[in-house]
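For reference, the structure discussed in these notes is given below.
A single protein chain has been omitted from the complex, and every remaining protein chain is retained in its original position.
For reference, chains read A, B and C in written order, and residue numbers begin at 1 within each chain.
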Amino acid sequence: MTEDLGTLICDLARSFYDLGWVTGTGGGICIRDGDRVVMAPSGVQKERMRPDQMFTIALDGSVLSRPADPALRPSECASLFLKAINIRGAGAVIHNHSIHAVMATMLFTNEFTISHLEMIKGIEGMAYGDRLVVPIIENTERECDLADSLEEAILQYPAANAVLVRRHGVYVWGRDWVSAKTQAECYDYLFRAAVDMRRLGIPTVVEGGTGNASLPIGQSRARSGR
Amino acid sequence: MTEDLGTLICDLARSFYDLGWVTGTGGGICIRDGDRVVMAPSGVQKERMRPDQMFTIALDGSVLSRPADPALRPSECASLFLKAINIRGAGAVIHNHSIHAVMATMLFTNEFTISHLEMIKGIEGMAYGDRLVVPIIENTERECDLADSLEEAILQYPAANAVLVRRHGVYVWGRDWVSAKTQAECYDYLFRAAVDMRRLGIPTVVEGGTGNASLPIGQSRARSGR
Amino acid sequence: MTEDLGTLICDLARSFYDLGWVTGTGGGICIRDGDRVVMAPSGVQKERMRPDQMFTIALDGSVLSRPADPALRPSECASLFLKAINIRGAGAVIHNHSIHAVMATMLFTNEFTISHLEMIKGIEGMAYGDRLVVPIIENTERECDLADSLEEAILQYPAANAVLVRRHGVYVWGRDWVSAKTQAECYDYLFRAAVDMRRLGIPTVVEGGTGNASLPIGQSRARSGR
Partner (left out) sequence: MTEDLGTLICDLARSFYDLGWVTGTGGGICIRDGDRVVMAPSGVQKERMRPDQMFTIALDGSVLSRPADPALRPSECASLFLKAINIRGAGAVIHNHSIHAVMATMLFTNEFTISHLEMIKGIEGMAYGDRLVVPIIENTERECDLADSLEEAILQYPAANAVLVRRHGVYVWGRDWVSAKTQAECYDYLFRAAVDMRRLGIPTVVEGGTGNASLPIGQSRARSGR
């Protein structure tokens, strides 16, 4: 099964490369398999990985198995991935450097907020009219130094399943790899839409929208929405 | 034949994913086969579907056959797809969340309008100089709640074969899958062009253009066109 | 050989589709083989064509061979393609609806002009410091009605191997298919760059640049160039 997950991770990474999420060896993905986590190595070309290059680590971060190539090191995101897994019970975590995420962190202060876009429904627990909030933490020189502020953000924003890192990228997780990937795609779309909306002078949050409106949204939204 | 349509739907969905139309499990497509409609399931990764995951429904929406996997549900767009099929005799319907469509709904009020672009000729019944009109309906919390306003728009705009949904996406149909796909591509191009034109301060409708001008369009258009 | 050209045309058309040049069945390509021209049919999905769907026409436009499928018609661009072939001796002609070309036609009046970009060297006969000029003709309701103004532009601009059509796209040709494709790629890059430059307030032509400067270009250009 771990072998299959390795193949899956390589396949997903190639697809993420085509989306511009993991160029320059950046970004990563891990998938949980019971009490083990399969993870790509650090600093390798993500679109050219092979299944035999994967690490398996325990939930406490100890390495259970490693690839034969001694030059490979486990992902620098390991401690960050484990935060989402251990605090939130995530089954998979994706980290990417999408330019849409990075541009969004330069246009918002401490929180990325958006409402009234259909893609918000792709985020777990969110409805169309909800105000989606993604915390933004400050970047650090070393990736592992993000662990504390990432944990803080996870605890402070119990409804969030993503954390933006200023001028760096985003961490997204889900109960399994399909959920994590689906949400990573929805978030990326929303980051891109928000940047475009700012460029066009359109507010990203519709004022007066109710949190979980179940009625069709009428004229007042339509008017503010353009 | 239904099996072949399943393969075709999977193939088209992969292509739509590459175009950014159906990320995050969103969007969908259905193809009519006589008095049956083959349709993708709801909430699955559109670029990774398999033919054995398709539903077949009757024109009244009843499920004729379903995939073996009990977790799969028919597309949430089913009732919407059937509006275009039953009212307009569509042979295929495409729903996508293209960011170009969504941005366009935030720059236009109740109707998207554009004229004098060659791609307008790709829309059935339209000539280059025609003023193309696509109605925009307001989004709802649940996709199925769009059915009434979609039907209303279809009836109010008998020449339209697409309906935009504010901050959500677009529904496009045609007499068969080739026609639906061709028009979905033309509309997407036109939505993108319109957003770019607005950014550059270029009006999307050329004033004084006649509806079905058959003469070459001369200087007056040329002047207003830049 | 004609069969091989059919395979090549299908292959190129798929690649053009990925570049966004021939969506919605638009655009086309023809390749000359001695005194015959192999050409795609009209109104079909360009990325899904098969070699057995090609037409072969003579240099006077008469059809020499046609596909078995009676529904297929020769490309509407045929008379336009033949202008470049007969007047200029082109070995291949490409027509595309690239949004970069179309946006460029809305930002320039009668001529698209650009200078001092390396990609200009990809255009036959042009040097880096040259002022590249592409004539823009007005669009017509029917594609075939462009023939006269296209011919006029070809005769009026003997150095040009491309003609832009306002709000429509571009025709590009070369002595063979490699040359035509190479130049179509260079033009597309230049149209895109010009639109971006206009957005950023950068002039597309460097003033004071000499037509065929063979000396390294110094400070004066550098200063005007940003």
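We take it that contacts are C-beta pairs under 8 Å (C-beta built on N, C-alpha and C of every residue); 3 or more make two chains touch, one makes a residue touch a chain.
Here the structure is a predicted model, which is why all the values come from computation and not from measurement.
S.K.: For the chain that does not appear here, which of the shown chains does it touch in the whole complex?
M.R.: Within the full complex, the chain left out of view touches A, C.
S.K.: Would you indicate which residue among A:Leu19, A:Ile87 or A:Met103 is in contact with the undisplayed chain?
M.R.: From the options A:Leu19, A:Ile87 or A:Met103, the contact with the absent chain belongs to A:Met103.
S.K.: Of A:Lys121, A:His168 or A:Lys181, which one is in contact with the hidden chain?
M.R.: That would be A:His168, which touches the missing chain.
S.K.: Which parts of subunit C face the unshown chain closely enough to count as touching?
M.R.: 116-119, 122, 127-129, 178, 181-183, 185-186, 188-189, 192-193, 196-197, 199-200, 202, 213-218, 221-222, 225-226
S.K.: Considering the whole complex, not just the chains shown, which residues of subunit A touch the missing one?
M.R.: Residues of subunit A in contact with the hidden chain: 23-26, 45, 97, 99, 102-103, 105-109, 138-142, 145, 149, 165-169, 198-199.
Methods note: only the chains that are shown with their structure count from here on.
S.K.: Measuring from the mean C-alpha position of subunit B to the mean C-alpha position of subunit C, what distance in angstrom results?
M.R.: 30
S.K.: Using mean CA coordinates as chain centres, what's the gap between subunit A and subunit C in Å?
M.R.: Here the centre of subunit C sits 42 Å away from the centre of subunit A.
S.K.: Send over the residues of subunit A in touch with two or more other chains.
M.R.: none
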